[in-house]
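One chain of protein is taken out of this complex; the other chains stay put.
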């Protein structure tokens, strides 16, 4: 399976249930903001480094994913060092230096489908207030399914506009993209309803309105 | 929830994601090509309305969170939200909801000028407000310095507001979604 940033593996961290990993990440991020002693922050950073080694995440992969955030972080650290104090700059650098790879670690060691299942599970109690966890899971999986379909559609439209010399006109790109997406949405919802409607039907009136092409 | 609404939400989330995968498109006026991804919130709000538009961006954010590399530049995962600029991404959902709400309220007498105003309000005021407040809060950098640092992106974003509004007006004419 090639979806997402997941790196397959069988480390302890890979095998940990997704819910535990997300829980630990939330605890760790809260903890890192409560602590301000650079010594403790440095210790946390070392701990995260050990976890990354345990999960056998290649440093190059980690670096590539974190690079854009690290650039911004470096600027912010510089701003703090100039306008505040060296200690505050150090705190900031260590705090995010630990937090960013930890968060990436959760992402690299968890499968997208397990995450969606987790979301469906934790939102289940909300069913009582009219919230539909099945609809949430459907929306997430549908979106993943349609990212490559829409990417292909975008490429087609861009090529067509280029052939007509309209490559600098965003309107000529977005208007057909959005109209074709809305038509596709009509077809997709018809197909979902035909395949055994997971949500309650919206009544004959709603359905004949949906007939519009 | 109506199946079609779930599909609208999912497909718009997928559009925002796919825009992050496209190479930056050249825009008129602005010399450097910029990513169109941040137009996603404006388009979702002004085409789908408050609820569906806002939820489309919530789904997009959830996809980034669960590890899809769909932010422009191939970024994704929890790391994005632990970084100092997370507020800008998170604000897209609020922006889409607000643009959608304002658009719905004046749907029958919507003009291009009005829609541009809504998009500036949501796409710039809300996004920069939340983004800069977050940045300053988590990094300790004073608000005014964070604002100066971000200000270079504002002209490009104004162009995007105008474009998104023109696009949404065109779509409204041929395929209106709100109030149907």
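All chains are identified by letter, namely A and B, in their written order; residue positions are counted from 1 within each chain.
Here, a contact is a pair of C-beta atoms (placed from the backbone, for glycine too) under 8 Å apart; a residue touches a chain by one contact, two chains touch by 3 or more.
Criterion: contacts and distances are computed from a predicted model.
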Which of "Cobalt ABC transporter ATP-binding protein", "DsrE family protein", "Monovalent cation/H+ antiporter subunit A" or "Regulator of SigK" matches, in UniProt, the chain that is not displayed: "Cobalt ABC transporter ATP-binding protein"
Shown chains that the omitted chain touches within the full complex: A
Chain not shown: contacting residue from A:16, A:149, A:166 or A:179: A:149
Of A:11, A:141 or A:169, the one touching the omitted chain in the full complex: A:141
Residue ranges of subunit A at the interface with the undisplayed chain: 1-3, 113, 138, 141-142, 144-145, 148-149, 184, 187-188, 190-198, 201, 204, 207-208, 211-212
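Convention: only the chains that are shown with their structure count from here on.
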Geometric centre distance via CA averages, subunit B-subunit A, whole Å: 16
Residues on subunit B engaged by subunit A in the complex (per definition of touch): 1-4, 6-15, 17-19, 21-22, 25-28, 36, 39, 43, 47, 55, 59-60, 62-63, 66-70, 73, 75-85, 135, 138-142, 145, 149, 163, 166-167, 170-171, 174-175, 177, 180
Touch list for subunit A against partner subunit B, complex: 3-6, 22, 25, 29, 33, 65-66, 68-69, 72-73, 75-76, 79-80, 83-84, 88, 91-92, 96, 99-104, 106-108, 110, 112, 115-116, 119, 132, 135, 138-140, 142-151, 154-155, 158, 167-171, 173-175, 177-179, 181-186, 188-189, 192-193, 197-199, 202, 206, 209-210, 212
